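Let me begin by presenting the structure, written as structure tokens, before commenting on it.
Missing here is one protein chain; the remaining ones are kept as they sit in the complex.
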Amino acid sequence: MDYVQFTSQQRDEMLKVVGASSMDDLLAPIPTDYRLTEPLKMPPALDEMSLRADLSALAAKNMSSDRKVCFLGGGVYDHFIPTVVDHLAMKGEFLTAYTPYQAEASQGSLQAFFEFQTMVCQLTGMEVSNASLYEGATALAEAVMMALGMSGKRRVLVSAGVHPHYRQVLKTYLSDLPAEYVELPLKEGVTDMLATEGEADADTAAIVVQSPNFLGLIERVDTLAKFAHANESLCIQSFNPVSLGLLKHPGEMDVDIATAEGQPLGIPMQFGGPFLGLFATKLKHVRKMPGRLVGQTVDIDSKRAFCLTLQTREQHIRREKATSNVCTNQGLLALRASVYLAAMGPKGLREVAQLCFNKATYLARQLRSTGLSLRFEHQPFFNELLVKLNRPVDQALQSASDAGLLGGLRVGSYYPELADCLLIAVTEKRTKVELDLLVKVLAAKS
Amino acid sequence: MDYVQFTSQQRDEMLKVVGASSMDDLLAPIPTDYRLTEPLKMPPALDEMSLRADLSALAAKNMSSDRKVCFLGGGVYDHFIPTVVDHLAMKGEFLTAYTPYQAEASQGSLQAFFEFQTMVCQLTGMEVSNASLYEGATALAEAVMMALGMSGKRRVLVSAGVHPHYRQVLKTYLSDLPAEYVELPLKEGVTDMLATEGEADADTAAIVVQSPNFLGLIERVDTLAKFAHANESLCIQSFNPVSLGLLKHPGEMDVDIATAEGQPLGIPMQFGGPFLGLFATKLKHVRKMPGRLVGQTVDIDSKRAFCLTLQTREQHIRREKATSNVCTNQGLLALRASVYLAAMGPKGLREVAQLCFNKATYLARQLRSTGLSLRFEHQPFFNELLVKLNRPVDQALQSASDAGLLGGLRVGSYYPELADCLLIAVTEKRTKVELDLLVKVLAAKS
Amino acid sequence: MTQNEPLVFEISTPGARAVDLPHSDVPVVEIDSNLASVAISELPEIGQLDLVRHYTHLSHRNFSVDDNFYPLGSCTMKYNPKVNEWAAALPGFANLHPLQDESDIQGALGLLYHLRVFLQEIAGLDEVSLQPCAGAHGEWTALKVIRAYFKDHHQSKRRIVLAPDTAHGTNPASCAMCGAGVVTIKSQSDGLTDLDDLQSHLNDEIAAVMVTNPNTVGKFDSHMIKMADMVHQAGAFLYLDGANMNAILGIARPGDFGVDVMHYNTHKTFSTPHGCGGPGAGPIAVRKELAPYLPVPQVIRIDGKAGERYAWDERRSKSIGKVRSFNGQFNVLVRAYTYIRACGPEGLRNVSECAILAANYIAQRIKDVYPLPYGPKDGQPMATNPCAHEFIAVPRAIIDRGVSIMDIAKNLIDRGFHPPTVHWPVHDCLMIEPTETESKATLDAFADSLLEIAALSQTNVPLLKEAPFKQPVRRLDEVGAARKPVLTWSARSGGVSEKVLA
Partner (left out) sequence: MTQNEPLVFEISTPGARAVDLPHSDVPVVEIDSNLASVAISELPEIGQLDLVRHYTHLSHRNFSVDDNFYPLGSCTMKYNPKVNEWAAALPGFANLHPLQDESDIQGALGLLYHLRVFLQEIAGLDEVSLQPCAGAHGEWTALKVIRAYFKDHHQSKRRIVLAPDTAHGTNPASCAMCGAGVVTIKSQSDGLTDLDDLQSHLNDEIAAVMVTNPNTVGKFDSHMIKMADMVHQAGAFLYLDGANMNAILGIARPGDFGVDVMHYNTHKTFSTPHGCGGPGAGPIAVRKELAPYLPVPQVIRIDGKAGERYAWDERRSKSIGKVRSFNGQFNVLVRAYTYIRACGPEGLRNVSECAILAANYIAQRIKDVYPLPYGPKDGQPMATNPCAHEFIAVPRAIIDRGVSIMDIAKNLIDRGFHPPTVHWPVHDCLMIEPTETESKATLDAFADSLLEIAALSQTNVPLLKEAPFKQPVRRLDEVGAARKPVLTWSARSGGVSEKVLA
């Protein structure tokens, strides 16, 4: 099924109307030498029933979190998604629209994005948010690009606690630019403050931190912001949006640009994408911001109305001078996150965060009671624990898998010194029974 | 979650507005003696996450047709439902509306039902269809009630090939009425023509037949219609809508009232309901018809418009003189069947029917090649086969189950003389591989 | 919104296909030509995108609870939680064949069993049957059960059912379908049953008295207890039409106040969606004397050594038999179960309390302009004579200014509200049932609209009579529709069916 609706008779009629004796006439501009005479080499078309069988078979080969209990985190979390979120965000009227270029025809999505921008600001305590970027890592990279562009400085100090993927992406972004990537070491699992103070200088465009960091530990972002501001650098924080149900938000810590992976806000884990890049900053920086923005205005009858605005920042107007090259963004995911945030409200989000924290704390306690310990016992955490195991991580994970658990994340490939540790994420979905089972599995000697 | 949106503060405000000092004031008309002072005895409320866990656990205890290959039929079939049908029929705008009493606010559903009525007529070759009844059995019973009411006669001749459930329901309907239920015996699996001719008399209100009948065999409905008309009785046929992709339709056979279970038209098997009662008849009988009808008219600006019509047949106007007591019907299922029929079109429906027939024929052939046989080898069938086994049915079904198959239906409880037979339904979803597996299982000696 | 949507047949294109099917993986066989249809089907042919658009457009021309307030009296148009739909779509429910072996369907049976028990508890009655397809079907089933009881007890002459003049149309119609006679009993001016009139009709031919409580004018009938005594004294059963159960969940139980048999409407009380007219489900609850006559199959729990299991009981010798094929409106019942589990016992009581509060609140806000025939005395607040979960208003003064009830209805549509039930159970009334799931802001907006319409009736009647303005069509010729019914589309006459019944 190629979803073409013309019948062969109509095809012929239309060819006639355009003065073509066959389809080949319309392909004339393509030199015949380069026109394919054989079909592409790929399997034949599938009817819908066979197609569904094929996809079902592929999906069935995956051990998804509905088949095993998920303690994997590392930037993607198995949170609960209320049914109403799926229902509303998947409405065909949203799904099959594009960027709202024609405001009159798209007030629905424009208003939804205006609400999204507002909710991101309410969540982060920042002053302005765009209407989405691709995902967490590229959002962070865009923040750094913005800091470089605004400041004219070269150095970017990046905490080693930032998600390893994000650091790798950032390096790719910076590699051909006049910029210097400097990694700030960790001390006891969090950014080494002394080292940071030492590195920060007048040529520093930004200090980049993630909190809670990749090891699950809460950073002293406010202190880092002070270091940054002392050098007229920007402080950029990558945050976990659900953690803001409990933790100090970037605005309170005087962060200049706050970015995040929005996945925890009602977006399925879906093997890593599509996700949602959140990007918020101070109002004074808005004209340097990447990404689309929706603004409120009035129409000719003085009615409130919404439209894309400050487009002179964007590639379709400014071309090589644009603040970013982004065009297609993650609109539907922004809409989904909005529905999630509106569904949860301040109390719901707080409860989710509190449940995560309760359960992580309980897990830590139970693990300790079996003699295991957290790798950095004296650092505060939110919903992720770095646990030092007393047997090989692969072996422990195999036992967990046998017990029906996705037991956690190996971190050794990112932090070789932590090869004996397991990073365990806990969400509000994990029950005491599941936590107890994990403890039992990890505490076992083999 | 009770889905109440009032906050407790609003509740208090509203109580004040109505002059109540507490909720009890509003309950005053209920004598205090009869007011509950304890909560109802039932399990406590579940939050949505726990609720989904509870429902998932219940659903997981069922061996549904996605887990075992379904050869069960007997009036409910495992047909393919195109994705687009689910998508459109489950739109909230349809799901959460009710009977279109206010035409201006409900042109969408009214038009959909007008189209449904038309498609049922196109499918059956009948002249008029209502906008749905509950399901197949009650639709048939309503047809008989209509025949009794119209004719003033008493006797109803019912073929023993009619679905046993339908016959039981019909008996329940007739039990307190001035009506006589007469069962017509089968001969070689189909209605005994001689016996029918003998039973048909001037006091016969209707001859009732199902084709394909419960044993999967195609009846000579046109002959039965002639018998009926010879006595000024009505001929009522219960049909399988998918079979009409191939078989003569009721209109061609001069049937007076055609009824059906609409489940095969894109409705999931869902453990037996909700389903869809189809009901079509000749135009001259329309004012005796049960159920809602949508008609085309014009509005004050002469625009085409649709509304409920001929409501003087219905209970809300005619009360005890109404043609039926039905009020809430199966609107959403009628809509779903419409989407299915429009999606399939004449060619698609024909292909579905042809595939069913091909596969049933192939299965019969393969079974014969192993030495098994059909119980009535010389009767034509459509998509259901009555197979005579050479070992106990329960044993064969157990082997099938072990092989991952829902192997077929026992018919012994309905037809004791057929206790050694298995009724096997085949739809377009069954693959050759599945058919071959079933043959292997059934042919095995133990 | 204001453009006409063509009929699906009018966008049909010969040869277009929305769906493709597999090639046959077994030999193609031709069916006997004597059996094959000779007719060429006129079903529409349409591509997938055009199909999606057609039904998307229809959905946008259809008022729904998801869209806005739908205070249709007696229909309990409450919110239909999306999680109910999620549950019903679970493959373990949606893909289950109704005739599978009991060992394969323990989850489904367990759900039905639990629901049965919940409904028994809510009713305060002994046994529930989940078989009936809707309220009317429940009425008919219950009357069959009563009839079977009397036959069994050699009182076959009890064939008459008494019902108040305000009874829903299905009540008398269901009686007629059972061959029972219906005699109407009067209501008093305060909306309650006239006990004297009732008494005068009670005799040994009466099988049952059918009442609705809270009744259809929105009043809890405090005569109920006395009435039950009288009915029982006369050897008849007291039947409750449970359409208004949304007013008493967890507050009072029909069984406790003398009801012997009742039906539920899950699509009203238990939030199962109304689907443009259906499906619903109409479980019935009965006292134990009547239980042996309930239809088959019945879901039961069997406690064995290996724990509990659930089963079908098909062999009830006194049963009236089957009332529909298979197992009832299962996937509607799944939604009802999901809802009841979500609410829990306190939630259910809160549902009814808030439904009552909402109705009284709207009533209070409009009653000076839309007088309530069964409401409090002039100038008194609602609490002095409260309504239940719905109420009736008869805006005589507005009508006297030349604005009909239907005019009010059409003006409400343009203000974004579905009109209340009109002209039932009394002429010239609005029957307003807000339900408990609306926000206060919505109730206020609706009351404001009614007041605005009332104000306009003093200044601009012609405007009110012209409405609606914002709908795709307005003011249909319904008389013409019934006089010359056009019930199908036909290609042969340019869109208008030849099959017109003159």
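For reference, chains read A, B and C in written order, and residue numbers begin at 1 within each chain.
Assume contacts are C-beta pairs under 8 Å (C-beta built on N, C-alpha and C of every residue); 3 or more make two chains touch, one makes a residue touch a chain.
The model shown is predicted, which means the values in this text are computed figures rather than measured ones.
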| item | value |
| --- | --- |
| Absent-chain interface as seen on subunit C, which is shown | 1-3, 11, 13, 16, 47-50, 52-53, 56-57, 60, 65-68, 79, 81-82, 416, 437-442, 470 |
| Where the missing chain touches subunit B, by residue | 1, 3-5, 7-10, 47-50, 82-84, 86-87, 92-93 |
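Rule of thumb we're sticking to: only the chains that are shown with their structure count from here on.
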| item | value |
| --- | --- |
| Subunit B and subunit C, separation of their C-alpha mean positions in angstrom | 20 |
| Touching two or more other chains - residue numbers and ranges from subunit C | 16-17, 19, 21-22, 48, 52, 56, 81, 83, 85-86 |
| Residues of subunit B touching at least two other chains | 48, 52, 80, 82, 87, 92, 428 |
